[in-house]
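Missing here: one protein chain of the complex. Every other protein chain is in place.
Per-chain residue numbering starts at 1, and chain names A, B and C are given in the order in which the chains are listed.
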Amino acid sequence: MYNETVIDHFNNPRNIGELSDADGVGETGSFKCGDTMVLYIKVKNERIEDVRFQTYGCGAAIASSSMLTEMVKGKKIDEAMQITNQEVADALGGLPPLKLHCSNLAADALHNAIIDYRQKQGAS
Amino acid sequence: MYNETVIDHFNNPRNIGELSDADGVGETGSFKCGDTMVLYIKVKNERIEDVRFQTYGCGAAIASSSMLTEMVKGKKIDEAMQITNQEVADALGGLPPLKLHCSNLAADALHNAIIDYRQKQGAS
Amino acid sequence: MQNQLVYMDHGATTPVRKEVVDSMLPFFQEQYGNPSSLHTPGRKVRQAVDEAREKTAQALGADPEDIYFTSGGTESNNIAMRGTAKNRSGGGHIITSSIEHHAVFDVCRDLENEGYKVTYLPVDQFGRVSPEMVRKAIKPDTFIISIMAANNEIGTLQPIREIGSLAGELGILFHTDAVQVVGQLPVNVDDLNVDFLSLSAHKFNGPKGIGALYVRKGVKVDSIYRGGSQERKMRPGTENVPGIIGLSRALELAVSDIPKKKKRLEALRDELIGGLLRIDDVVLNGHPEQRLPGNVNVSFKHIEGESVLLSLDMEGIAASSGSACSSGSLEPSHVLSATGLDQSTAHGSVRFSLGWGNSKEDVDYVLQKVPSIVERLRNISPTYHSR
Partner (left out) sequence: MQNQLVYMDHGATTPVRKEVVDSMLPFFQEQYGNPSSLHTPGRKVRQAVDEAREKTAQALGADPEDIYFTSGGTESNNIAMRGTAKNRSGGGHIITSSIEHHAVFDVCRDLENEGYKVTYLPVDQFGRVSPEMVRKAIKPDTFIISIMAANNEIGTLQPIREIGSLAGELGILFHTDAVQVVGQLPVNVDDLNVDFLSLSAHKFNGPKGIGALYVRKGVKVDSIYRGGSQERKMRPGTENVPGIIGLSRALELAVSDIPKKKKRLEALRDELIGGLLRIDDVVLNGHPEQRLPGNVNVSFKHIEGESVLLSLDMEGIAASSGSACSSGSLEPSHVLSATGLDQSTAHGSVRFSLGWGNSKEDVDYVLQKVPSIVERLRNISPTYHSR
């Protein structure tokens, strides 16, 4: 069902946890299957310097979150904003069709985190 | 499906053939399955002295005919008139349910032969 | 009674080949997982089922996703016919033949009672449906045509390709009950231009209780019962995994054997037909050439089929009279009646259906035994004497 990359990210997820001094926090979830992701970013010079995630969900959800954090670390936030869920799935070498809809939402959490960061910047 | 008695009567039918000098000839058939029986009797002193049959039909039809001829040989025609198809089936040790309806008509042929005999007597 | 068995009832069912049994065995005690399960033992079985689907598809020139495994030919036929009808509210017109297997025929009868219109096409004396007749029967609301690829009793092959291209031309769905043909003759769903094709494993040396339905992509058909999401909800219920594996293996073997098997069976068949026709008052039922490689169906006049079967059985020869499935019935075969055979000749029909295991010796043995059986029974028969 899941390929080895997915299993690897599920088993050894990268960048798990919270960032207490996060510059942006984004959340997303699927009502249907209950999956929930929270993404924390630390931004420096418009670049994502650090990133952490917490995910409640199935194997695909956890692996997608983990893969996303790897993909964005060090990236400019403008570029990070362009990352799609499909790209995350592709980076994982593909996900089962059923999982594409509801468990592959990490990019959404990231976008929400970036928006949160921008809002906080605007506010400060 | 068929018991050993049936198979024996099917394999070695008793009293097959015609009686050229029959005193009575009876026929019967099932429209449904196409079975046809012809029974020839020779009567002496109101007793069935000889009997022969010809049957077109399945194993049960042939065996019933054969068994019937054994049952009636030497019998008084009044008694023979009382023989039922069920008694023939019982004498064979039973027939499959489906065969009770259409292939077990030998007693009817016998009754017709006796009626034929009586009519011929009346006519003469 | 004797022990030798000459099995000539392959139209009813066939022995399962050893290779097929071997392919099934691991799926009972070792790879027993449920293919719907998420865990490794389940996923391994899912993979095996997927491979079986691919093999099955390949043997029919179809896409794997167009193959649905069922519990047999009967269920496949029912899904194709009722599942298609269900999808149309407000009736419509169905074209079929008057010699279909009960699994098509009786569904059509039911659908008639439910308000659908059905045309049962006549056949010629050889049991052939003419494509021209099909064309003439088409009405504006005809939504499906169902014509069997070969008849199970008399073995007549139908002009499926011609009917298929006609149906395709007019945009009408086309189902063929190919239960008697798959594994005996080459079958390619695109070549035949069919939308549905039914098959049953036990007719080609596979196990009983497993079949398949090919459904062309894009064709809408409803399932006939409900449950889990197996077979994409078309045929719910935990998959008969050993059956599926066995079906695909049997089909693979049968298809690869066709070239040599067909020739061999045709030669045996023609020899048996020739020998039987040398007996007085014997007629061949079905088409002299357009017939299944292994099918021999003759009528012995003046005697009745069952009594012949019984006598053959006592010589160790297994044959049948009409369809094995309807042997419980007393009615004369609707197939033989449809060919115009008179009722009493129809009652004397016997089918010898040859298969892979039969040899020239078997044919010789049958030809040695039949004449005396026929003679004995004719001697008892009133109609023979009154000629």
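Everything that follows uses one rule, which is that a contact is a pair of C-beta atoms (placed from the backbone, for glycine too) under 8 Å apart; a residue touches a chain by one contact, two chains touch by 3 or more.
Model, not experiment: these values are computed from the prediction.
For the chain missing from the display, the contacting residue among C:Lys117, C:Lys208 or C:Lys369 is C:Lys208, taking the whole complex into account. Considering C:Ile172, C:Leu185 or C:Ile224, the position touching the chain not shown turns out to be C:Ile224 (whole complex). Considering the full assembly, A:Asn11 is the residue among A:Asn11, A:Thr84 or A:Gln121 that touches the omitted chain.
By the touch definition given at the top, chain A reaches the unshown chain through residues 2, 7, 10-11, 13, 16-18, 27, 32-38, 53-59, 61-62, 98, 101-102. Chain C meets the missing chain through residues 5, 7, 9, 12-18, 20-21, 25, 28-30, 32-34, 36-42, 71-75, 77-78, 82, 101-103, 106-107, 109-110, 200, 202, 207-210, 224-230, 236-243, 306, 309-310, 312-313, 316-321, 323-329.
What we mean here is this: only the chains that are shown with their structure count from here on.
Across all inter-chain contacts, the pair with the most C-beta pairs is B-C.
Centre-to-centre spacing of chain A and chain C amounts to 56 Å, using the average Cα coordinate of each chain. Chain A and chain B have CA centres that are 91 Å apart.
Work out the mean CA point of chain B and of chain C, and you get 40 Å between them.
Touching two or more other chains at once is no residue of chain C.
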